[in-house]
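With one protein chain withheld, the remaining protein chains of the complex are depicted in position.
Our next item is subunit A:
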Amino acid sequence: MSAETAEKVASDETARATRLAKAGDWSRRAPLLPALIFVIILTQLPFIATLVVSFMNWNAYYPDERGFAGFDNFARVFTDSNTRSAVIVTILLTVLVVGISLVLGMAIALLLDRKFMGRGIVRTLMITPFLVVPVAAALLWKHALYNPEYGLLNGTLKAVLGDNAPQPDWISNNPLLAIVAALVWQWTPFMMLILLAGLQSRPLDVVEAARIDGASSWQIFRSMTLPHMRQYIELSALLGAIYVVQNFDHVFTITSGGLGTANLPYFIYQTFYTAQDYGRASAAGVVVVIGTILIATAALRTAFSLFKEEGK
């Protein structure tokens, strides 16, 4: 074999190698693309369209007045007291539901992290609320529990305290808390499940040793359990918040957004579906997304640190 042919073969080899590497890149990407393209088309495109509509005058009841509106819709969103109230309700709802569910979930997870008779049954009973379809759960709370005339709450009051028992109208008296309670009932099991899994992954020999060493339960909880549980608490709070921020079913069913309980999802639904004010609904949607991005960046950072700790 002459030197020339050898060189040619060698350069052919390198060309083939780069070609292979490139083909390798694409063969790596190929399985990812269907899912990625699917998600981009269905989540990013609609949002870009929302952004466009948010700068338009567009009410389906007045089709002739369609046109460019500049920042009018945003100005209306920011000055409108309904929108402001919707923002506050959304924040309150999320913070209260996630906060209370976390504390309750943690307490119950600690109770279930022991050996006792019927532990499996209690765990099953505990997750039942999470497995009720949200609309059905909201209907159940509104009609079977909260109803002032024949709901279980007032029924129990009368059964226990007699005929003079107070019979409050739960929803009218505290509309937002009525929704919070129904949501806490569904989300506590969720928090409890993740936190219990966290508790059960504790290195028990160390805890046991600390106990033998004379550490009190509270000391162990504070300096050993809580640090270990941090990532589980963050994870369940993050996931819970993602779902509760978007809650529509309970607000829609229990109060129909009345009595000052309309949160942003319900407000946008109403503006677009009932009032047919597409421009304004879109502007509100854009505001929600910007708010979500701000919160989500923080949340994603949390998720990312969790992800790194996973060691992958």
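The definition used in the following text is that contacts are C-beta pairs under 8 Å (C-beta built on N, C-alpha and C of every residue); 3 or more make two chains touch, one makes a residue touch a chain; residues count from 1.
In this section, contacts and distances are computed from a predicted model.
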item: Listed names "Fumarate reductase subunit C", "Sortilin N-terminal domain-containing protein", "Mannitol ABC transporter permease" or "Aldehyde dehydrogenase", with the criterion being the UniProt name of the chain not displayed; value: "Mannitol ABC transporter permease"
item: Contact partner of the left-out chain, one of A:A69, A:V89, A:I108 or A:A237; value: A:I108
item: Identified contact with the non-displayed chain, of A:A49, A:V95 or A:A275; value: A:A49
